[in-house]
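With one protein chain withheld, the remaining protein chains of the complex are depicted in position.
Then we have chain A:
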């Protein structure tokens, strides 16, 4: 276990935990929008999201992620469900993050982007700009989409001809590997474009009339299986140098993606033993990719129902399940209990080499308030969470340095 910890920043026994919140619609439970304190009619306006992120900032969380999808949400992993009793429709997550930036000061903003269909050139400047508008608090969660309904919205590529639930495992693995390889290329392009301007490229040299030193602007000349991108970016290097890159992964293919490309990986262990196996897998992937020296945080994802008593939390979960018509299931472990119980669980899971957690509130704002008003104070009492923001940037919250520019002459 100690080897597993060796490369993981912030996970020495005394190191505080990192906490992020994953915001999605009215919460992660499909019936959350029907709760008395839910604001389902406000989902398509700025105030709702601003209120949630400000609350997360009040709780000193490292960052908030914003879920997104190009197409309609669906309960089915592959196909549209055309339900009318669930939250359907959403705003672009990058633009929500941009809209919230000026209303917050310290919390990191990590919108989801879909790497399968969008242009890396556009998203590189969008996330760089988010980093400027939030003064160094931008990140991105890279997400693959292979849903036929999403691909049809762009009409530029065929959906993989395989059933996600019952298809042959080798075929599914191959499809996923392609998608993750493309995502790795995509992130490589983002990172090169972010570095395509050296920090001191803008010289404003009145004597020679030159605004930039063009020797400090770099073509990235990326050539890959899915796209070629010339560069440089039209947007100068962002305040953090490299905004935070994150991804949620579930399998070995995903471990390779994290090892190659990410600063933070979100994983979904259901036990401490499973967490240990996953972390070991990721560290092995880092060794194989030659990136073992690069800091890579591994965060555990959990869906949380938080109440003053365990019984109240379970009752609420049951009530929501009844309203939804079926027990809620998730890729992530589902926790229902008190803040003290959750603190116990997180601190135990941390021993497996996780340096933080991304909590998915089952219902909003209830379970976000459970995190910020109960869990955070509980962790603070145990000396396991910050009592004030110490850094000014998202990378800073996570103990990550501002990286040197890959193109700069030393």
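Things worth noting here:
Note that in this section a contact is a pair of C-beta atoms (placed from the backbone, for glycine too) under 8 Å apart; a residue touches a chain by one contact, two chains touch by 3 or more; residues count from 1.
Keep in mind that, in the parts below, contacts and distances are computed from a predicted model.
Chosen from "NtaA/DmoA family FMN-dependent monooxygenase", "Na+/H+ antiporter subunit G", "Biopolymer transport protein ExbD/TolR" or "ABC transporter ATP-binding protein", the protein name that UniProt gives for the omitted chain reads "NtaA/DmoA family FMN-dependent monooxygenase".
When the missing chain is restored to the complex, the residue among A:101, A:254 or A:337 that touches it is A:101. Among A:15, A:91, A:340 or A:369, the one in contact with the hidden chain is A:91.
Those residues of chain A that touch the chain absent from the view are 31, 33-36, 38, 40-41, 43-46, 50, 69-73, 80, 82, 84-92, 94-96, 98-103, 117-119, 121-122, 125-126, 128-130, 132-133, 135, 149-150, 152-156, 197, 202, 204, 206, 209-214, 217, 226-232, 234-236, 323.
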